[in-house]
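A single protein chain has been omitted from the complex, and every remaining protein chain is retained in its original position.
Take a look at chain A:
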Amino acid sequence: MNRHRRINIALLAAALISAPLPLLAKEASLGKPSRLYTEPFKDAAVIATLSATSTVKVLERKGGWSRIQHQQSEGWIRTLDLRFGKSAEGSVVADTFGLATGRAGSGNVVATTGIRGLDEEDLKSANFSAEQISLAESYRIDASVAESAAARAGLQSTTVEYFEDITNATPAARRHDR
């Protein structure tokens, strides 16, 4: 009995980790006024335009589109219009992302029992591991293997240009322009 339960929990955990998660309804706000569509396409009918201060429940995500519930309406909005995170008062606020606690103080991770962190000090005191780097290199994949694996998964490479106006607009990129 006990053993069964443990297996069930393990299975559940594995399923939770591996499955494409149907998102548990998460609350989000909108950073700006956003259109609510009947379908996840920009040509779909618009149900309403939600105000920037609206709070919505996210039900599902499909790439650039998320199915949300707002009061009595349900529909699709652009994924990137969603903002997560709560302010101290408990109201959802744009651009905080719940980071108030994460960034407090020195920025060091507070040691929690059983948690293996990796902070600045760990990196500073790190010693080269010849064994680990060789192990990592032993897992390398040949280009041909990666290509056939991608083909089996139905992945086809397509032509997509860089957004050059930004990638060249940054100092880091400009230095490489010759």
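Just so we're on the same page, contacts are C-beta pairs under 8 Å (C-beta built on N, C-alpha and C of every residue); 3 or more make two chains touch, one makes a residue touch a chain; residues count from 1.
The rule is short, and it goes like this: contacts and distances are computed from a predicted model.
This complex has a chain not shown, and the name its UniProt record holds, of "Glycine cleavage system H protein", "Peptidase M48 domain-containing protein", "YbdD/YjiX family protein" or "MFS transporter", is "Peptidase M48 domain-containing protein". Annotation for chain A: contacts to the undisplayed chain at residues 10, 13-14, 17-21, 26, 31, 61-64, 78-85, 94-99, 101-103, 107-110, 112, 115-120, 122-130, 132-133, 135-137, 139-141, 143, 145-147, 149-150, 153-163, 166-167, 170-173, 175-176, 178.
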